[in-house]
Structures are given as structure tokens and as C-alpha cells.
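A single protein chain has been removed from this complex, and every other one stays in its place.
On to subunit A.
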Amino acid sequence: MKVLYFAWLRERLNRASDEVSPPPEVVTLADLVAWLRARDEALDLAMANPAIFKLSRDARIVSWDTPIDGASEVAILPPMTGG
């Protein structure tokens, strides 16, 4: 599964994506974020206020409790500033 990072989150991590294989106990996107944060101190610090982030699964914004099963691309999205 590919995990994408954008904007200042991408800069803080010094990379735009990770290729990961989460263990079976990682069921939801919230589980995935917790698992990723536990493995990576920079991500953990950057996401200290997790409520500001939105998540997408296969290019659709979804809630944090969405199951990851079968997802090929998940993105962690800092607050958006388009328009």
C-alpha cells in the first residue's frame, strides 16, 4: 500500500510517499495512522494535532474509521488552502 504525504507534511518528512505493508491488526485508517506514527518520530511530531488532517483512500476523502482493506493508496492531507 502506498501512503502519500502532501504540502508541509511532505516537507517535514522529506519524502512524498511510503510503501508499507501494515500487519493484520491495522483495520481502519485511524489504525494505519497510529501504526505509521509509532514507526516514525517525524510523522508522530508532525501529526501531534491529528484532528486537523483529512485522509483519503484510493483518491476519495473518507472518515478515519473507514476500513483500509484492499486500499492501494492512502493520503494524509494537511488542512487544504485551495480556491
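The criterion applied here is as follows: a contact is a pair of C-beta atoms (placed from the backbone, for glycine too) under 8 Å apart; a residue touches a chain by one contact, two chains touch by 3 or more; residues count from 1.
Criterion: contacts and distances are computed from a predicted model.
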Chain not present in the shown complex, as UniProt names it (candidates "Ring-hydroxylating dioxygenase subunit beta", "Methionine ABC transporter ATP-binding protein", "Molybdopterin synthase catalytic subunit" or "Putative membrane protein"):
"Molybdopterin synthase catalytic subunit"
State which residues belonging to subunit A touch the missing partner chain.
4, 6-8, 52, 54, 56, 59-61, 75, 77-83
